[in-house]
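And now, chain A:
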Amino acid sequence: MLALLSRDLRLAVRAGGGFGLSLAFFLILTVLVPFGVGPDPARLQAIAPGILWVGALLASLLSLDRMFQLDWEDGTLDALATAPVPMEGVVAMKAAAHWLTTGLPLTLAAPVLGVLLNLSGPGRGWLALSLLVGTPALSLIGAFGAGLTVGLKRGGLILSLLVLPLYVPTLIFGAEAARRGAEGLAAGPVLLLAGAITLACLAALPYAAAAAIRVNLR
Partner candidate 1 sequence: MSIWEYANPKKFMETSGRILPWAAALSALTLVPGLVWGFFLTPDADRFGSTVKIIYIHVPSAFVAINAWAMMLVASLIWLIRRHHVSALAARAAAPVGMVMTLIALFTGAIWGEPMWGTWWAWDPRLTSFLILFLFYLGYIALWAAIENPDAAADLTSVLCLVGSVFAFLSRYAVYFWAQGLHQGASLSVDRAQHVADVYAWPLWLSIAGFVLLFLTLVLVRTRTEIRARRLSALVARERME
Partner candidate 2 sequence: MPDLGKYEATVLSAWAVALVLLAGLVGLSLWRAARVRRALEAQERKGGGNG
């Protein structure tokens, strides 16, 4: 399984595609927001946690359709299905690779981009923490969506339609924790709720995603 993880990571870094692309997207989105809502620092500060969370969510959506698509096209997924590793494990590793190449960089970039939106120091810390807790759920949910749509010719569009509503609880708790942190309120309990969602996704979604992939391989 670790071999699988390192293979995916190497492929992601070598191909370059998703890795840099989602970060660049995140940056551009953050730069565009002030053009849309005006440069007033107080207003930017108020919306910064939410904007950065939505931005991170959309950025992690970008590379989802590639998660299984390439392996499906060249038959690697069929080989993996007959490999001794269970499909659930394959899905978990794919999600982990996706998180390491998008979720983690986004988490690290978010505090820096928070400066652009006039986010306070503790606010930047809470934002990074909430993203660290919440983004694994985004990758896992994304793995489920990617598993459902892997056999489709134009799965990308329908993938976002399926996955975005599933992101709602994570977004609510994650962004709420970041907002409360930025405003100096107690953010801990909300963060725990976001963590609970992530853990529940980790426990359940690899099974659902693996079931979907098995259907698609039939």
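Criterion: contacts are C-beta pairs under 8 Å (C-beta built on N, C-alpha and C of every residue); 3 or more make two chains touch, one makes a residue touch a chain; residues count from 1.
On the choice of candidates, all candidates are chains of the complex that A comes from, given by their letters.
Since the model is a prediction, treat every value here as computed from it, not as a measurement.
Candidates 1 or 2 all come from the same complex, and the one touching chain A there is 1.
Residues 144, 148-149, 151-152, 155, 158, 161-162, 164-166, 168-169, 172-173, 176, 193, 197, 204-205, 208, 211-212, 215-216, 218 of chain A are the ones touching candidate 1 in the complex.
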